[in-house]
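Missing here is one protein chain; the remaining ones are kept as they sit in the complex.
After this line comes chain A, so read on.
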Amino acid sequence: MTRERELDRELLPTATGRRTAAAVGELLRPRRLLAAGAFTVLVAATAVGLLTAPLLGHIVDVVARGGSDFTVPVLALVGVALVRGAANAWGLSLVSRLGESMLATLRERFVERALALPLERVERAGAGDLTSRVTNDVAMIARSVREALPELGRSVLTIVLTLGGLALLDWRFLLAALLAAPIQLYTVRWYVRRAIPLYASQRVKDGAQQQQLLDTVGGARTVRAFRLTERHVGRVRRRSQDVVDITMRATRLVTRFFSRLNLAEFVGLSAVLIAGFVLVGNGSATIGTATAAALYFHSLFNPVNAALALVDDAQSAAASLARLIGVADLPGEQEPRHSGTPVDASVKAASLGHAYVADHPVLSDVDLTVEAGERVALVGASGAGKTTLAKLIAGIHLPTAGSIALGGVELGELGPAAIRRTVALISQEVHVFAGALADDLRLARPEATDEQLREALAAVGALPWAEALPDGLSTVVGEGAHRLTVTQAQQLALARLVLADPPIAILDEATAEAGSTGARVLERAADQALRGRTGLVVAHRLTQAAAADRIVVLDAGRIVETGTHDELVAAGGRYAALWEAWSDTRQQPG
């Protein structure tokens, strides 16, 4: 049951600013030579670029002197252009190598940690949390690394070197130019403070719109059947209008931001011109110097605006980074110091109890022993606690009371890795991994040969259709590729079970979604997949229960009956009533 999910949502952690910076440092450290190289090359490229203006000035001087030989300065200009272009290209590719390889390491560490998280933790956060981090946040950082980082680097270098050039002309020009800085800093602070919450709510509205469209478009057939078109178009319109409104709010903020930066430009330029007026007036600077200072400052407009406009990209990237590092830093599952070894394939649960929410027990006082090789069916109405019991035994949730032992070893003593080697859980959830069918199967056993894959498929009756796929086992399946039917996807899950080959297997309502015809195919497949294992089957169809060695009936979280099919039918209890409701219609009326 998935009910518990909406009660108490606890998002995965986000790293602090300090931790994020430290983590970036850790990523940077092994690449410091590359980083230094990239920085040096970009500085050189920018410095060479700044030679253009003096060279043009030199040409003017030659003309003013009445000369007519421009070969040297013009060739120098061509040389500058070539060197600048080459150095820029080199520097940029070094910067991307640095950023991209850091990002690759980070995302790999993230996925590794994310897959190692206890499922319980992921479910508490909602599956969307992890997915959005691995897609949106990684994409956000990648975009910053690809676009914002090089641009920011170039702009900052240009600004620093130009200000240096200004100081070389006369330190008082630099002082005048810096009058713009307080306005710029104030503007950035003003902007960031407003932009962060605004962009956060913009993302929320974008998400809501996307969700609504998925809901409406994905359910189009249902919308038409129930004539809900107007209701749904209305919802889409509202959500879409919300996006328009918030985007306009964001645009107004950005345009006000640039207006304030225009003010800074005006103040700085006026100050430099006034400084020129004063310095030329008292003879401490030439007119040429004053012109150069003003032109230098003018040429700063674009890089300054570019750098400041990237502040919010940088902010978003930092937020995404904190969300990735928050997960990458989570402790993995704790392996016990001394892992026990199961002696057989038995399952023993003693006075087991579980509650997702305090005081609302889903299971209480469950004592259950399954002998090695035995097949036990769990029977009960929806909400009786069958799925919870299955999850507890598979080690997915920790029970709030009681203990579970697999092969005589307590789960806690066994440790997560050994638990998963010992017991497999095939849940109601059907997922076909995107990629070749063979790759999907090899997740269960990476070293499996093609022959072994075929055997596993044959065991669950899936080989005929798998071989009939356009490219056989190499057919790309999953999201956006060849779509398997629900029955096929479930057969695939059972084939993975055969390949993973654990001594204990738990099947939970694996047949429910396949429709009645598919259900029978899957029952046969499940029977084959369980051969030679201790099996715990959450039986939905009673025929599946009747075929088990023993049946355990759950009601409201307690075991109310246990025994073989014949014993229970003879006992005339709850199972007998169930069986009657079922077989009433299935016995040939005589």
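What we mean here is this: contacts are C-beta pairs under 8 Å (C-beta built on N, C-alpha and C of every residue); 3 or more make two chains touch, one makes a residue touch a chain; residues count from 1.
The rule we apply is simple: contacts and distances are computed from a predicted model.
One subunit of the complex is not drawn; among "Multidrug ABC transporter ATP-binding protein", "3-hydroxyacyl-[acyl-carrier-protein] dehydratase FabZ", "DNA-directed RNA polymerase sigma-70 factor" or "Phosphocarrier protein HPr", its UniProt record names it "Multidrug ABC transporter ATP-binding protein". Of the listed residues A:50, A:425 or A:462, the one in contact with the hidden chain in the full complex is A:425. Between the chain not shown and the residues A:204, A:343 or A:434, the one that touches is A:434. For the options A:342, A:361 or A:380, the residue in contact with the chain missing from this view is A:380.
Among A:139, A:168, A:185 or A:200, only A:139 touches the chain left out of the display.
Across the entire complex, the residue among A:111, A:183 or A:372 in touch with the chain not shown is A:111.
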